[in-house]
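A protein chain is absent from this complex, but the other protein chains hold their places.
For clarity, chains are labelled A, B and C in written order, and residue numbers in each chain start from 1.
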Amino acid sequence: MAENILHTEKLTMQFGGVVALYNLTIDVNEGEIVALIGPNGAGKTTAFNCITGVYEPTYGSVSFCGQTIVSNHPQGKMKKLYLGEKGKEKLKRITPTPDRITKLGIARTFQNIRLFDSLTVFENVLVAKHMRAKQNVLTATLRLNWREEKRAVEESMALLEEQDLLQYKDDLASSLPYGLQRRLEISRALATEPKLLLLDEPAAGMNPQETQELAEFIVKIKNKYDLTVFMIEHHMDLVMQISDRIYVLDFGKLIAHGTPSEVQRNQRVIDAYLGVADDA
Amino acid sequence: MTIKHASIMVFLKLEILIRGGNLGMKRAITIILALCMVLMILSGCGGGTSGNVIKIGVYEPSSGDNGAGGKQEVLGIEYANSVLNSVEIGGKKYDLKLEIVDNESSNDKGPSAAAKLVSAKCSVVIGSYGSGVSIAASDVFGNAGIPVIGASCTNPQVTEGNTHYFRVCYLDPFQGTVLANFAVDEFKAKKAYILTKLGDDYSVGLGNYFKIAFENLGGTVVEETFQEGNSDFTAYLTTAVNEKADVIFAPTSTEAASLIIGQAVSQGIKIPLLAGDTWDSSVILDAAKGSDSKIYVSTFFDEGDDSAAGSKFVTDFKKWLNDNPEKLKNNGGNDIVAAVSALGYDAYMVAVKAIEAAGSPDPQKINDALWGVTYTGVTGDIAFDDIGDAIRDVAFIKSANTSDGSWNFVAIQSVK
Amino acid sequence: MEFLNTNLPYILAGISVGGQYALIAIGYTMVYGILRLINFAHGDIFMVAGFAMVYLSATLPLYISIPLTIIITVLLGFAVERMAYKPLRTAPRMSIMISAIGVSYLLQNCAWYITSGLAKQYPTIPWISESISIGTATTKIVTVITPILTIVLVIALVILIKYTKIGMAMRAMAKDFETSQLMGVKINSVISFTFIIGSFLAAIGSLLYFTNYATVTPIAGAMPGLKAFVAAVFGGIGSIPGAVIGAFIIGICENIIRMFGWTTFSDAFTFALLIIILVAKPTGLFGEKSTDKV
Partner (left out) sequence: MNEKNRNINGVITPTEKANIFSNSLGFIKKNWIGFTLLASLYAIILVLEQVLPVSSMLFVVLKKGAIYALVAVSMNLCNGFTGLFSLGQAGFMLIGAYIYGIFTIPLEARAAVYQYFDGGIINFTVPVPVALIMAGLAAALFAYLIGLPVLRLKSDYLAIATLGFAEIIRAFFQWDKLGPVTNGSNLLRRFPVFSSTLYPFVVSSICITIIVLLINSSYGRAFKAIRDDEVAAEAMGINLAKHKQLSFTISSFFAGVGGALLAMYQTTVQAAPFKAAMTYEILLIVVIGGIGSVTGSVLSSFLFIACSEWWLRFLDSETYIGSFRIPLLASGFRKVVFSIIIMIIVLFYSQGIMGTNEISIDALLRFFKKLFRKGSKEEAT
């Protein structure tokens, strides 16, 4: 089996009294396309946010390529709740900011597209190159970083060309049609040179045909850039078609896990999606 | 003119360029706005000395902290102008015209106001009430070679180290010493509480000189400062009481003064309040009227002055005020003659003397002539020493009559 | 006891000024609660109330000029909202804030023009301007009345917000602007009502404040306004009891600072307090925490 690239260990997230995510343990291996599915409010986006450092998880850890990147141990009341008698368990507390995680090689897109609206399509991609460039504010201002800049521009141009966005390059990101905005967001994520790409509902709001195109697109970029893809998706066609494995979440808990066909047959999954018939 | 015109045209075009294509309301408004600006430029470009007019600049605050005092000073100048509005030089009659700007009592707005006077080609400038603004604008006048006659700016730094600034009033070291002497003589004061306003050169300076003089006379002082815009003085006054001060010395603007007096009255504080020339204003009388507070100020001029020049000035000035409701309003709604009005009058007269002596409207010549001018004004004899300060050796001490809201003459105090 | 005797005046002044800040702070906190807008012009509305009283009482007896002052202030608050904030309801928050700064600039300059920038003597209101002695301290009656009146008004306001329909609408809007709009809350009238209450309290505050300090200037509203805002933040913006407690704390602390002779820093202290609270507990003492949804 291929090497493990992402591992979450008992990831738990609590907002006030609401437990949005409970003891989530998942694995994503290199070169896979893994999907995370579940009904609305199941905690899928919360899981992404914990992995990418947007939220600090209440408990649990995330490791990436064998290195622990997020880890927390709860304090006070929470400690009793989550650690229980295993209170002696020693966890190093690691709470990095999202930019650090992106730098390590995890890129993401957002459920509700978050582009830089006042920047052009080209600049949107260029921004993602910023962190990889060897420069400081002085060299950048005085244009002493022109080699870096040149490289960033060329790479961004190449990327745009590949994604068929080149013709829109000088348009404002906000002026693009919806589908292209999605594609731009993914391109922008690719520009950060990730190993693992997290896609948060990439097919939201798309018709079957567009979804089909997206499926091909995801597979294409996965192969081209040697990526591992971990995605949240509602479109079952898409999920079933391209994912190698599926994790199913419901009310913050993992209820099923397996290949698409296994999951499809799983009764709990069916219940979660359709509701139990005599649910009083 | 053409250049300015062109610049505005460019702006107009740019506007059209930017909003190009978006015809309609906005564009119309833009064009109207731009046209207005062109008109403004046209009107802004008027002026300049022409024909037989000599311009006397008036650089005074009519707004801000010192607005009230500044206005009274301007009144004195305007009155003087109404008395004497022409001068004959070399057989040719020149009209004297006042060019009044508002320096807003502000050190950062002052220089621009001064520049306005310079660009209006004034031959000589009078002002300002408030030492800080005077210092701030000093260089603007200096660089343009225009002499300035300060009427009531008492801080030594105004005239020090330059040759174009003169003044007709006495200085803070003198005034501070006078007041310290008065405090010791009158009240046998051992301890004084000094309250000054941060960032006000007049206030801080006078407070400092009072402190030095008072300590030299064997007293002790407690000092505190307040910030601009402060309106709660109860805490300060409580400190004064707790420190068992014999006198409170508060050389502040009239604005703060009325707050201090009002709050002292409501706290039932009986300690005598002492202050410098700024407090010689009807604002103080209004604030103190009907209370039992004891307020003493040193000043340049006393309304009850019985010298011939003095009493004539007082009568005529009051008449002039009462004839002009607008002016009366600027004086605070009554016809009490403020010392700064008298000083403004004298400063104007000195300026006219200098113009006559110079025999020319040329600022440089007036500047040279000023050193030798002597004049007997309503506030006493005026002649300048080699720094440019009027030579003065007495100050008037007045106290507020709280029953009828007028000033009582107390003493003519000089330095021992 | 000796300590209390000598320092009683400071504490009295602190409580009194705290009450006045509280009345202004409520206006800030309610508007912020609903519109998420720092109404920078609020302090200036307070100042205009002062001037209105000065000019009205010059010609009219007090029993007419006081209600008239309050009405004018309320109308001004209403007008400012309608003219300067309503057109920008969908604009970014920064533009509304800038509009607020613009209104503040305009009001100050108008006041400056009308009064020529001169301080005006505030009329003496009989009884509350008289002096009384408390222990060793002598002060105006208004000093004593202020905190009492403040607390009475705040209780009335809290009741209004808790038990009336419009109060409920206000709370709903503070929680979720869009949803309450969808639920049929007439947002414009609720916002206007908020401004009316804020201005009304500011008018009362100005009556008390200027009776205490006797003169009104065009910039008289700026500092109390800022301090009242700090008080609102300190107490947790959006929370009325928070604003009141914050205002009293600031008023008292400010005077205690003066007691120690650190007068230069009495204003600076207020802001230092603000920064400390913002850094340590950004939601203030009683504010509610909100999590951004990503």
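The rule we apply is simple: a residue touches a chain if its C-beta (ideal position, glycine included) is under 8 Å from a C-beta of that chain, and two chains touch if they have at least 3 such contacts.
Since this is a predicted model, take the numbers as computed values, not measurements.
A.B. asks: What are the shown chains that the omitted chain is in contact with?
C.D. replies: Counting the whole assembly, the omitted chain is in touch with A, B, C.
A.B. asks: Tell me which of B:Ala68, B:Val87, B:Ala136 or B:Ile336 is the one touching the absent chain.
C.D. replies: Counting the whole complex, the residue in contact with the absent chain is B:Ala136.
A.B. asks: For a quick check of understanding: of A:Glu123, A:Glu162, A:Glu213 or A:Asp244, which residue touches the chain that isn't displayed?
C.D. replies: A:Glu123
A.B. asks: Any idea which of A:Ala152, A:Leu196 or A:Val248 touches the chain not displayed?
C.D. replies: Among A:Ala152, A:Leu196 or A:Val248, only A:Ala152 touches the chain that is not shown.
A.B. asks: For the chain left out of this view, which of B:Asp102, B:Glu255 or B:Asp277 touches it?
C.D. replies: Of all options in B:Asp102, B:Glu255 or B:Asp277, contact with the hidden chain holds for B:Asp102.
A.B. asks: Among C:Ile66, C:Ala84, C:Ile204 or C:Ala220, which one is in touch with the chain left out?
C.D. replies: Final answer for the missing-chain contact: C:Ala84.
A.B. asks: Please output the residues of chain B touching the missing chain, sorted low to high.
C.D. replies: Residues 3-4, 11, 13-15, 17-18, 20, 26, 29, 37, 40-41, 43-44, 62-63, 100-102, 106-109, 111-112, 115-116, 118-119, 121, 132, 135-136, 138-140, 143-144, 156-157, 160-161, 198-201, 204-205, 208, 225, 227-228 of chain B touch the chain that is not shown.
A.B. asks: What does the interface between chain C and the hidden chain look like in terms of residue numbers?
C.D. replies: Missing-chain contacts on chain C: residues 32, 36, 38, 83-84, 87-88, 91, 93-95, 97-99, 101-106, 109-110, 112-113, 116-117, 222, 226, 229-230, 233, 264-265, 267-268, 270-272, 274-275, 278-279, 282, 292, 294.
A.B. asks: Identify the residues of chain A touching the omitted chain, counting contacts across the whole complex.
C.D. replies: 52, 54, 97-100, 102-103, 107-108, 110, 114-120, 122-123, 126-133, 135, 137, 140-150, 152-153, 170-172, 188-189, 192
In this section, only the chains that are shown with their structure count from here on.
A.B. asks: Could you please state the distance in Å, as a whole number, between where the Cα atoms of chain A are centred and where those of chain C are centred?
C.D. replies: Chain centres of chain A and chain C, defined by C-alpha means, are spaced 47 Å apart.
A.B. asks: Round to the nearest whole Å and give the separation of the Cα centres of chain A and chain B.
C.D. replies: So the centre of chain A lies 70 Å away from the centre of chain B.
A.B. asks: Cα centroid separation between chain B and chain C, in whole Å?
C.D. replies: Taking the average C-alpha coordinate of chain B and of chain C, the gap between them is 35 Å.
A.B. asks: For chain C, what residues touch not just one other chain but two or more?
C.D. replies: none
A.B. asks: In chain B, which residues are in touch with two or more of the other chains?
C.D. replies: Answer for chain B, listing residues that touch two or more other chains: there are none.
A.B. asks: Would you mind writing out the residues of chain C in touch with chain B in their complex?
C.D. replies: Touching chain B from chain C are residues 6-7, 9-10, 13, 17, 112, 116-119, 121, 129, 131, 133, 137-140, 212-215, 217, 219-220, 222-223, 255, 258-259, 261, 263-264, 266-267.
A.B. asks: Which chain B residues qualify as touching chain C in the complex?
C.D. replies: The contact residues of chain B facing chain C are 62-64, 67-68, 71, 104, 198, 224-227, 229-232, 234-236, 238-239, 241-242, 254-255, 258-259, 262-263, 265-268, 283, 286-287, 330.
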